[in-house]
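Of the protein chains in this complex, one is absent; all others appear in place.
Then we have chain A:
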Amino acid sequence: MTSSSRPFDLQIKLLMIGDSAVGKTSLLLRYANDTFSSTFITTIGIDFKIKTIDLDGKRVKLQIWDTAGQEQFRTITRSYFRGAQGIVLVYDITDRGTFNSVRSWMAQINDHADAQVNRVLIGNKADFETARQVSTEEGQRLADEYGVKFFETSAKNDVNVTECFTTIAREAKARIPTDPNNNRQGQRLNSGRASGSKPGCCK
């Protein structure tokens, strides 16, 4: 990950949420490390990866937080909602229950994330067509209802993974003021450190 030590123009914090075992970690590992393995370990609590990309002529450092889907970890994961500039909400097209939870996740975003946060809805495991329980149209309809972009992805076959992360990063970037004096990095220059918003240790 030598690229991560190169300087960057902008840092964007993304958050991945959704029910457990819908493939959040798989998507993230496919995107950040370009690998897929069906033997990932369970995410317990919260984890994150960093990927630096070139986006419309700027070097953007993506800090992507991966969360555990289960309710028991909600008190931990909830504190990461605030400060996230983009949220990737994932469900599993082969499990209707995870799709039905999307509304409650959207409500969580409303309650705990910043008001203008960018969101994207992902139906994962699109490679597993025979077990599909949620149609593409249904996913698209729900996304339209919330006014967010929608993708069906396959972490396994690397379908649409880069596209969905690039989309959410671009949307967040468009919203972030380009004037360096307006964002936090600019303020930090005098402390000799270029770093964007980070989750606090001690919030």
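Just so it is clear, contacts are C-beta pairs under 8 Å (C-beta built on N, C-alpha and C of every residue); 3 or more make two chains touch, one makes a residue touch a chain; residues count from 1.
One rule holds in what follows: contacts and distances are computed from a predicted model.
One subunit of the complex is not drawn; among "RasGEF domain-containing protein", "Rab-GAP TBC domain-containing protein", "Methyltransferase small domain-containing protein" or "GTP-binding protein RAB5", its UniProt record names it "Rab-GAP TBC domain-containing protein".
The chain not shown here is touched by just one of A:31, A:48 or A:105, and that residue is A:48. Summary of contacts with the chain left out: across A:34, A:54 or A:114, the touching residue is A:114.
Listed by residue number, the positions of chain A touching the unshown chain are 1, 4-5, 20-21, 38-50, 61, 63, 68-70, 72-73, 75-76, 79, 82-85, 95, 97, 114-117, 175-177, 182-184, 188, 191, 193, 195, 197-203.
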